[in-house]
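The other protein chains are all here in position, but one chain of the complex has been omitted.
We call the chains A and B, going by the order they appear; numbering starts again at 1 in every chain.
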Amino acid sequence: MSAMTTPAPENKPYMPDEAAFRRGLAGRHRRGRVWKIFFILSIVMALLSLVALFLNVVNSAAGLIIVEYNVDPADVVPNGDIDAASPEQLAAAIVAYEPNRALVMIRDNLSSVASDQFSTATISQQLGSYTYPESAADKTPRDLTPEERSAILAQNISVDVMKQFIIDEIVGLNVLETYSLYESIFNRAAVEEHFAAEFDQETTRLEFRMWLRPSFLTSGQSSDPVLAGIRTALIGTLWIVAITVLVAFPIGVGAAIYLEEYASLFGNENTLSGKFMKWFNRFIETNVRNLAGVPSIIYGLLGLAIFVRAASDFTSGKFLGVTDSNGRTILSASLTMALLILPVIIINAQEAIRAIQSSIREASYGLGATKWQTIWNQVLPAAMPGILTGTILGMSRAIGETAPLVIVGASTAIFVDPSSPFSSFTALPIQIYQWTARPQAEFRAIAAAAIIVLLVLLLVLNASAIFLRQYFRRKLQA
Amino acid sequence: MTENGAHAFELRGVNIYYGSKKAVEDVNLSIPRQKITAFIGPSGCGKSTVLRSLNRMNDLIPSARIEGGVFFGGQNLYADNVDPVEVRRRIGMVFQKPNPFPKSIYDNVAYGPRLLGVRGKAVLDEIVEHSLKGAFLWDEVRGDLKKSGLALSGGQQQRLCIARTIAVEPEVILMDEPASALDPIATQAIEELMKVLVQRFTIVIVTHNMQQAQRVSDYTAFYSIRKKEEQGGVENRWGVLAEYAPTDRLFSNPASEETERYIRGEFG
Partner (left out) sequence: MSLPTEVGTINAPSAVFDMRAQRDARTTIFRRPRPAETLIQFFLFFCGVLSIFTTLGILYVLGSEALLFFQSGLVDLGEFLTAPVWQPQAEEFGIMSLVSATLMTTLFAMIVAIPLGLGAAIYLAEYAKDRTRAILKPILEILAGIPTVVYGYFALTFMTPLLRGIFGQDTVSIYNVASAGLVMGIMILPTITSMSEDALSAVPRNLREASYGLSATKLETILKVVLPAGLSGIIAAFIVGISRAVGETMIVALAAGAGPCKLYGDGANCFQPFDAAETMTGHIVRISGGDLSYNSIDYNSLFAIGLTLFLFTLVLNLISRSITNRFREVYQ
């Protein structure tokens, strides 16, 4: 500030002279700028990590692949797109290329007679409970026309099984090399050159594959990445989340109500029992907060020892007469997950309840309502936005948590969709974990596709949380 | 402008806004050097806002904006090339609520000099002693300078804040209701301290207490509130400088009726 020319007051024996001060000041400002850059870089690094994470996933979820095949898929089904083919097209392909194997398929999957009578019994005799063309009813399997054979397959055999058969037994499809989206777009020429130079053009093909495709959502587990889908895992995740919330929501909200509204109710503070209750309630509160900090894997061990092992008669459904499972069921996973998200729900619900003005309660009491009537009719509705937000936070956690599920579930391959709480299961994050752990690039690719599904699921959930909060808030104000 | 010798501050047509809201309008004021100038007026009249504009403390409020000129020794403090850090070295500030750092007494006082590049224990020791003596606090704390500044009483904390300010050797000390949070005895101590400090520093003090202004100040600026009904029934209020005079005259013979009513305690 050169223009500042006031005479300095006397008596500054200790201060650095003006020139030294000015030099110092320049240095101080320089330091300020350097550090500010570091602070900004920190947040930029965080943002870049997020971007890198997303791009990295998207980069793997689509790209060029080099596939090997015995029969060109384009000859088998229209456009060579096995995924998109209808059941009729798939069945027709099987009958056309492997007419005898089609019969074996009928025998193994559908026939109700002993295998030595298969070729002599009529269709109506052995396919009683299945649908088949009228014209086929009195024929033996060998006499079926190709059209009849394919009709029986198309109507009764699952699409997954037919696709698997076509790819394994007819086309012999085998992914040889997988490229990322980045390479596929910006380095396509090199990939094409590599393909032309190194691969047999008769039996291999270079094609662009979206790993995240409709059939990825609708197909079940498979050891073949081209066929594998997440239907089973998705259904497992939905089951688990649903039961988890069903269990954790009432208990979590109940605990929050107890801690906020009833904890002071038990006994007089001056009596010994009253003092104990006060201490006890504070202990519960501290305990809930400590539980929130326990690693999820510990909950997994808890679930393994208690729900899977000790309570296996209950969690396997044996007490209801279900016999075909052990304790590693959806119910065990859900109960474990419920314990895991309880602290989240309790803490958020407590905050929501605490934020309700006491005037609302007093008004209700003043009208002669009982404590529970007041809570049920006044406090809970007013606290609902906060409670729901906490619950959805807990649900998000339940959807994404992996370690406890791996420990409780442990199954490596589940080919049957879960149909009850007592089914064994796989879940979306487990599936992602298992696919990521495989070294082949095509498994990484389907892991990426599954991650996108998982993130979209979380996004929808959180968006609905925001929406619900707004909705309740508006309803309260109206 | 003869004030260069006699006047520390010269405010010309100062308007201050918080966001779109006007806080102070058209303040014109010359604050004399090495005197105590008091700002008085009812709550919301903008006296603290004007005080904080004198060492660019309002810069810390992102929405604050100033028009007009605040000249310090002839230099506009709000010119582009002025560094607020340099401004605050020359114009220190003591706040309404004592706000010692959660550090030792010693570190509180040495904070400013260390920033300015003073090194060496002997020099710092001397500055600390000198400043604490200057704030009449030395005798009470000389035994335990390592004690936390927060462990002192309210009045001691405020004197520590004054010691901390004079350790930087500013030319001006701004005091924003420095005694409003203190008991009468501590208040008296601060007032006596001010009378000594004014021999070395220019002091500008905001006070809510007219007796205090009368007791300590040489000049008094009375700020008042102007109101205007906007469309929609919203009332806009902002502060103006209503009267500025030597303290004796302002209190004994106020020029405006508004001032008279205020000092008689009819509003505030």
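Just so we're on the same page, contacts are C-beta pairs under 8 Å (C-beta built on N, C-alpha and C of every residue); 3 or more make two chains touch, one makes a residue touch a chain.
Please read all numbers here as calculations on a predicted model, not as lab measurements.
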Shown chains touched by the chain that is not drawn here: A, B
Full-complex contact with the absent chain, from A:Y97, A:Y365 or A:Y433: A:Y433
Selected residue (touches chain absent from view) among B:Y18, B:F101 or B:W138: B:F101
Footprint left on chain A by the chain that the document does not show: 28-29, 31-32, 35-36, 38-43, 45-47, 49-50, 52-53, 56-57, 60, 250-255, 257-259, 262-263, 265, 281, 283-284, 286-291, 293-302, 304-306, 309, 339, 342-343, 346, 370-372, 396, 399-403, 406-407, 410, 412, 429, 432-433, 436-437, 444, 447-448, 451, 454-455, 458, 462
For chain B, the residues touching the chain missing from this view: 55, 57, 60, 62, 85-86, 88-89, 92-95, 97, 99-103, 111-112, 115-116, 161, 164-165, 168
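Assume only the chains that are shown with their structure count from here on.
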Residues on chain B engaged by chain A in the complex (per definition of touch): 4, 72-75, 79, 81-83, 85-87, 89-90, 113, 115-118, 123, 126-127, 130, 169, 171, 200-201
Residues of chain A that touch chain B when the two form their complex: 1, 3-6, 8-9, 11-12, 14-16, 20-21, 24-25, 28-29
